[in-house]
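This is the structure I want to talk about, given as structure tokens.
A single protein chain has been omitted from the complex, and every remaining protein chain is retained in its original position.
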Amino acid sequence: MQFELDEDRALLKSSTRELLEKEAPVTTTRPIMETSPEGFSRSLYAQLAELGYLGLLLDDAAGGSGMGPIGLAAVLHEMGRVALPGPYLELVLSIETLRMAGGDVAQRWLRDAIAGEKIVLPAARESLSGVEPATLATRFEGGRVRGLKTFVAHGAAADGLIVTTAQGFVLVERPASGWSATPLETLDHAQRFVEIALDAPGTLLADGQKACEIAGAVGRLAAFGAAAFLLGLEERCLELTVDYLQERKAFGVPIGSFQALQHRAADMLLRVESSRATVYRAAWALEQDPGQAPLLVAAAKAYCADSARLVCGETIQLFGGVGYTWEYDPHIYFKRVKTLEQLHGSSREQLEQALRAVGV
Amino acid sequence: MQFELDEDRALLKSSTRELLEKEAPVTTTRPIMETSPEGFSRSLYAQLAELGYLGLLLDDAAGGSGMGPIGLAAVLHEMGRVALPGPYLELVLSIETLRMAGGDVAQRWLRDAIAGEKIVLPAARESLSGVEPATLATRFEGGRVRGLKTFVAHGAAADGLIVTTAQGFVLVERPASGWSATPLETLDHAQRFVEIALDAPGTLLADGQKACEIAGAVGRLAAFGAAAFLLGLEERCLELTVDYLQERKAFGVPIGSFQALQHRAADMLLRVESSRATVYRAAWALEQDPGQAPLLVAAAKAYCADSARLVCGETIQLFGGVGYTWEYDPHIYFKRVKTLEQLHGSSREQLEQALRAVGV
Amino acid sequence: MDLRFTEGHERFRAELRSWLRTHLKRPWIEELRDPANDEDRLFEIRRAWQRQLNEAGYLGMDWPREWGGRGATAVEKAIFTEETYRADAPPIPNVLGISLLGPALIHHGSEEQRRRFIPKMLSAEEIWCQGFSEPDAGSDLAALRTRAEADGENFRLTGQKVWTTFGPWSDWIFVLARTDMGDRYGGITFFLVPLEQPGVEVRGIKQISGESEFGEVFFDGALAKREHVVGKLGEGWRIAMTVLSYERGAMSLAYPAQYDGFLEDLIQGCRENGTLSRPDVREKLGRLLVENEVLRSNGMRNLAMISSGKAPGPEASIEKIGWSEYAKRLSDAALDLLGLQAQLKVRSPHARREMDWAYEALWCRAGTIYAGSSEIQRNILARRVLKLPAA
Partner (left out) sequence: MDLRFTEGHERFRAELRSWLRTHLKRPWIEELRDPANDEDRLFEIRRAWQRQLNEAGYLGMDWPREWGGRGATAVEKAIFTEETYRADAPPIPNVLGISLLGPALIHHGSEEQRRRFIPKMLSAEEIWCQGFSEPDAGSDLAALRTRAEADGENFRLTGQKVWTTFGPWSDWIFVLARTDMGDRYGGITFFLVPLEQPGVEVRGIKQISGESEFGEVFFDGALAKREHVVGKLGEGWRIAMTVLSYERGAMSLAYPAQYDGFLEDLIQGCRENGTLSRPDVREKLGRLLVENEVLRSNGMRNLAMISSGKAPGPEASIEKIGWSEYAKRLSDAALDLLGLQAQLKVRSPHARREMDWAYEALWCRAGTIYAGSSEIQRNILARRVLKLPAA
């Protein structure tokens, strides 16, 4: 048995860290998160595309690097560490949907998406409240998609959307009209959600059984990716906390010498290390033990969401007064966690998935 | 506004403490809990009856002392502190049922019960699993009660039972036959539960609307009484813990000087003080503000159960190795808490009650 | 035991309610939602509201009559905050001036100081900020390092203060500064200092939710006049500690009342998204409801102790941990039960009308840190109440 990453993916992880610490440390991305209209750096994403980060899951033939779920975990883990803004995970999900769907249109978009020439994003949600309607109101009829999709991440920047409709997955290329996006401002200033009202021509990518398969697989990939990103967020918060506990003094000594705070930090470590073991075990299952994947992916998303909320919340607390200032970084991590808790299957949904995965 | 007890009830509380510390400290009751067949001291209960403890809620005319719910809270609070074994609360509930029911039979039993001449206990439960059947299987027909009641506290010692049947409350005097009690051994060695199969003559005490009223009022009194007893259990556990933290040394210093343990003890204190405020506020409501009582009694039972589980569990933990020995006292408190959590309305049931009380 | 409010108290509450009905035009959340209200406009709304409260005699109610007092009891003060929280009235800008500086002037200040400062503080003509906290004296207030060096009969201040509420809008600051570096407690003096002068720089501190209600104040040789020393030199620590204790009980009913409103919106949201009948949702709502009643029970007990002249013991720390930790559990639960809608900022399309969960979910993280963090409160409970030995 061997838990460490193999050489290729260890290299992928370390080079990703180098890249992101150079190109996208929080100091660099802060202004992008705060003020840029799109909320992410086009040039960085172009660079990511060029370096093959969008084709991680595809094999060489399909223009990918075949790094598989373990490679994807390593990359999202690193992106979480710098709280990378932008739709990386959403792009990967769209690309996976296109790959599974197949067909000429999908193929063309797939090429462009991997190359970073087109930004294609999923548009699935219809409910504000977290409780999706039993049947989707968005419909695909007579070649047109009509409906309202909400909380589309970075939707304003999309060249195309993969819209979940009652009839299946439909690809909509951004039309001149019949596509009106309204920004939704959330507590996380780093994200750019929009609500999109659609009345536009589209191409059916998959329906029926095929669509269900895609929904299942891509939904699982989304939960898994979110878990890996959450692992990065909480891991980095723990590091920030430990550094702060060592520097900051009170009553003449470093506050890290107070046992009550040491035990809090120990519990954070337990959460982070347990999240790590669970995320990578889930990655392993997706690659080598698919029967276990539904249970382990659900476990990873549910556990990492709870852990990251706890760890990043404790980070703010242990930073004290500066912990809730804009100037210090913890709030950036905390806000991302709060949103990721809800996206890609909330903990309650994942716990239900876990039970079903074992036939309960 | 005034939170302290008035003179009468302050006196009741202090004299109860004196009595119990003299007659029923844990050192004295240990052998009774562990080995006596009935699990409680008849002579102590006779003494309690003589001193009027069974008539607390009744007014002088009815042979009571009119101490009201606040007085009852004070008494059960003190009984919890010594983890008093035996059916005190159950006796009070039976007496209240008899009082509300009225009528000759009830009156006669009421007198005997208050005087300690007859032990009359409630027999309500029919389910082992905590989920009571929608309709009771125990029936009262042709003057006979037929059915199976379970987890009847100290039922083996009963001279009479107040049986909840599909037809209402029925009083069953222990007959020569048609009353077979099977002991149920639980994790709490101090308690004596029995399952009782009944096929015996009985007297209908109340049915229809009246029975519903009694069920509501007595159910509320039960939850309230349990909450007050739980307050006593957790309050005493906190005292034991603080004493131990001051005595016990590790690495050459009292373990109470370790900040991590200090913060744990502080959280225990917060729980105990909050339980106190909630129990007595509920008592006040039962006496003076009945409209608020359903909400506040549910709050008290739910909160005290959770708090006592936490506080008494922490007591075992902070005692370290000796905390899970038979020789030391914490387990006696912890076991009682585990059972009281389930009896008289579990936390889940109380939380539902609380919502209904505010019309949700 | 007697948890009833007296007829007098009930009358006070009734009057206050009807006054609020007639004078409070819009609840605060509506002001926050109005895009026309930038931070300055919002501040002026607060100022105007304080003026109205003052004219109606609701400020400094427990002060001597000549300073606007009306012989109010602790219970009436608690009812006042409870009802203003319940009505979602604008937070007044001089809240710390009135709760801390007012008593300091009344009990320790000179007649001149009272005449000069109290009326304009009550009318919000002059805004005061608090100058106790320092960057390196977070939990350890007595470690403050701001120096006040004698300059003729006056003093020159050098140092930095943080967490000065409304710093950016303030005219004056009341400051604890060292007149004696040697004496940890006895070397601290209580000064009143105008911010409009050379040697003073005020910066806003942007907080987690994006607003800048707080500020930092930097002193570099700023003038603090002898006549603006409150009490004697070296009495600052004692004065600060006493006035910090005067406010006990004032919030005892306010937070539970505020949380009643939060819970109402949460329950309404579950009704709207069709989950109110789900046992898992009901269990969570039930627990939050119960825990808020526990907070109210602690508050009533605390208030009863105070109003019957007993010094509250552990109650203050328990109350602080109670309301601040509860606020986190409440908004975590709301963001879970209401989905992403609860994360929409108040001015975003589709934001909930009655409740700004997005703000609350962030701001609640501060509650367990300021005014004595939960860790400090636990230290107090362990050491002072449980008498556990120091390390």
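So that you can tell them apart, the chains are marked A, B and C in the order they are listed, and the count of residues begins at 1 in each.
In the analysis below, a contact is a pair of C-beta atoms (placed from the backbone, for glycine too) under 8 Å apart; a residue touches a chain by one contact, two chains touch by 3 or more.
Note that the structure is a prediction, hence the values are computed from the model and not measured.
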| item | value |
| --- | --- |
| Omitted-chain contact residue, chosen from C:R33, C:R114, C:K206 or C:R278 | C:R278 |
| For chain C, the residues touching the chain missing from this view | 278-283, 391 |
| On chain A, residues whose C-beta touches the chain left out of the figure | 1-6, 9, 70, 242, 245-246, 253-254, 256-259, 262-263, 265-267, 269-270, 273-274, 276-278, 280-281, 283-284, 288-289, 295-296, 298-299, 302-303, 348, 350-352, 354-355, 358, 360 |
| Hidden partner interface residues of chain B, rising order | 127-131, 150-151, 182-189, 193, 195, 249-251, 258-261, 309, 313, 316-317, 320-321, 323-327, 331, 334-335, 338-339, 341-343, 346-348 |
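Just so it is clear, only the chains that are shown with their structure count from here on.
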| item | value |
| --- | --- |
| Chain B and chain C, separation of their C-alpha mean positions in angstrom | 42 |
| Between chain B and chain A, distance of the C-alpha-averaged centres to the nearest whole Å | 52 |
| Overlap residues in chain B, where contacts from two or more other chains coincide | 258-259, 262-263 |
| Touching two or more other chains - residue numbers and ranges from chain C | 375, 378, 391 |
